[in-house]
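The structure is given below, and queries will be raised subsequently.
For this view, one protein chain was removed and the others were kept in their places.
Naming follows writing order (A and B), and every chain is counted from residue 1.
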Amino acid sequence: MRRSHLLGLGFMTPAILLTLALFIIPVVLTGVFSFTNMSTSTGITGGAYEINPRSIRLMKDAGLREGLIGDLEENLYKIDAAGLAQVEKDFGKKLAEEMKGAYDGQTFKDRRELVRAIKDLKSRPRSSRDLNKAADLFQKSILNVRYDDESAFLNGLGNLGITLQDGEQAELTRFAYTGWVWTTENFSNMAAMPSTYRAAFNTVLYIAFTLTFNIVFGVFLAVATFYLPSAAASTFRTIWFLPRILPHVLYVILWKWFTWDTGFLSQVLEPFGVAPRNWMMDTEINAWVSIVLINGFVGASLGMILFSSAIKAIPSSMLYASEVDGASRLQQVRYIILPQLRWPIMFTSIYQTLSLLTSFDYIYLATDGGPGSSTTVWALYAFKTALNNYGGNLQYGFGAALALVLVGIGILASVLYLRLFDFKSMNAAPRIEQ
Amino acid sequence: MTKNFKTLPVYILLSVLSLPLVIMYAYLVIDTFTVTTPGSLVPGPFTLHNWRFLWEPAKPGQASIWAATLNTFLFAGGTMLIVLMTSATAGYALSRLRMPMRSFMLAGLIMLHAFPTVTLIISVFLILQIIGLYDTLIGVILVRAALDLPLGVWIMKGFYDNVPWEIEMAGVQDGASRFTVWWRLILPQIQPGLAALGIFSFLQAWSEFILPQVLAPGANAQVLSVYMQAVVKSETQMDFTLFKTIGLFYTLPVVVIYLIFNKKLMNIYGGGTKG
């Protein structure tokens, strides 16, 4: 490889590393996760092996051999030689001997009963933890015992002395495993659930309305401020740019204050006989208008800036000429300014479509997808499914499947983007060889 | 220019449309310094009572506002540095240096913008956890910086593209290495771009909410957005005046930065589309 190549790659390395770690690998992982049933209860990094009342119920449902289930279900504590030997090792000879003397051969129906018995002994362990540990040495079942890996589980199973028939070991391991397993159910569920379609519909609605508002209003602001003296123009531009600067949390609070039923709008309208109400959350339509305005007031400023600089680039002679010809302002805007804005508008539309598709901060903070789920867009739906819901059993797998759909749409859209903006021209070759 | 048209209608129209924002800004400031009475928009007498959270000790179980402020500065500053460093080098490489797969990387950069990092957050979490950066400021800084990276590189490339080749060629002919040329001759040329990108990423990180909330929920890494949202959602004190006061405190640094550097910041929107 040539030296200049090395320099180039060296210069790219930090960016490539960051991109790899926080864009590429996450996308790959999301692809992997979307084919699992990963959730809070399965854990992310893998599970353990445990026979418990729940897995026993599932085994019964699956029709496993009744005798086997009965053996597994039985939870007995029996004082035997093996257990006593272990007690001697862990807690000393005295306790072992005293236990042997008092309870040898006896069985206890659960740990609590055995612990009570041990507590009667003189040389009992003094902490509850140790009492329980001592009692556990006599457990004659693996009920509720958590094994970290499969071999330990099979070992425990083997020690029980249950004879397993063909294939039963594999079945048991499967039911005992608490971690995630591969599945394609996320996608079939996605197709079956009405909420998916609602989220998709909401997303289309959200992008269409917000984008239209952004562009129309951005153009309006750019054109309007263009006709003002520069001091006034920059004042207005500052007013409209500030929402982009304000922290999201504060910006949404200002809107809430403005629209809340104890807020500004309600107070101003009250003397006119309008009953106070929550203008943000009152109906679905209120919520939608709020969402579009909250996002639009931020989004419009991007258009405003880009379009303003495009308008500034129009030769002033052209404008003067049109005025001499007697064009009205509207005509001037229509025939001279707007055509100049074609490419910036195109750029802004595509850029913001992608941004809107994946962002949900303002919706999350303002309506949280409500009322009902009427303003829940796809990205928010994915976020809530995977990480943020009242129920608390986070569905990582299903959430990843939802996110994967967004990735797919995003890639398609950006391919379109590259086609539209003649990619080759951006890609001029370097002129220095070394 | 265009003196032939009346400006009054434009003024009126713009003012009416800007009214909601102006009212929000005005009451943001007024309410925090006055006694507010529910149901009244007329400001009461002056008070600093609303600002008490600044000097009262934090309640047990709550983070201190000053610690959160320091964290926010570290978060925004750290993000800015990383974005600047990675974008300045990568932008230069893409604009001026020969290397394999250059055009693939350029296209990939645009593609990255479409990857919804926020919805990929579970995987991002897993990666941070593996490298031991979950619940740390550094972790969130890296994620935030990665988010800004595609745009940053793109903008830097735009600025580099506008630097005349002659400067570089002259440097190379004088016997300097490409690295020296970049460091000594080219970087000073794109200072406006660096300033714009720096301010931009600082402001972005300052407002960021979801990333720190998910990736650094612990008390040690709490930033102001998370602090404020916790106060807002706390059921017993839905008190817009308090929220606004915290919010004003939170937003003051960035508004000041914006008002001072706003000309410099605007360069970013010039550079971005030229490329």
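Methods note: a contact is a pair of C-beta atoms (placed from the backbone, for glycine too) under 8 Å apart; a residue touches a chain by one contact, two chains touch by 3 or more.
Note that in this section contacts and distances are computed from a predicted model.
Its UniProt record calls the unshown chain "Carbohydrate ABC transporter substrate-binding protein, CUT1 family", which is the correct pick from "Aspartate carbamoyltransferase", "Carbohydrate ABC transporter substrate-binding protein, CUT1 family", "NADH dehydrogenase subunit E" or "Lactate utilization protein".
When the omitted chain is restored, the residue from A:T42, A:Q139 or A:T225 that touches it is A:T42. Of the candidate positions B:V214, B:L248 or B:M266, contact with the hidden chain is made by B:V214. Set against the missing chain, the residues A:Q86, A:N189 or A:Q340 yield one that touches it, A:N189. Panel shows chain B; residues 59-63, 125, 129, 134-135, 213-214, 217-219, 226-227, 229-236, 238 of it touch the chain omitted from the view. Interface residues of chain A with the unshown chain, by the touch rule above, are 39-45, 47-48, 52-54, 57-58, 61, 112, 115-116, 119, 127-129, 131-132, 143-144, 146, 178, 185, 188-189, 192-195, 260-262, 278, 281-284, 367, 370-374, 384, 387-395.
Throughout what follows, only the chains that are shown with their structure count from here on.
Distance from the chain A centre to the chain B centre is 22 Å, each centre being the mean of its Cα atoms. In the complex of the two chains, the chain A residues touching chain B come out as 1-2, 4-5, 7-9, 11-12, 14-16, 18-19, 21-23, 25-27, 29-30, 33, 44, 221, 224-229, 232, 236, 238-243, 245-250, 253-258, 260, 262-264, 267-268, 297, 302, 305-306, 309, 316, 319-320, 323, 329, 332, 344, 347, 351, 354-355, 357-361, 364-365, 379, 382-383, 386-387, 396, 399-400, 402-403, 406-407, 409-411, 413-415, 417-418, 423, 426-434. Contacts from chain B toward chain A in the complex involve residues 1-2, 4-5, 7, 10-11, 13-14, 18, 20-25, 27-28, 38-41, 82, 85-87, 89-90, 92-100, 102-103, 105-107, 110-124, 126-127, 131, 142-143, 145-146, 149, 153, 161, 165, 168-169, 172, 178-179, 203, 206-210, 214, 224-225, 228-229, 232, 240, 243-244, 247-248, 250-251, 254-255, 258-259, 262, 266, 269-270, 273, 275.
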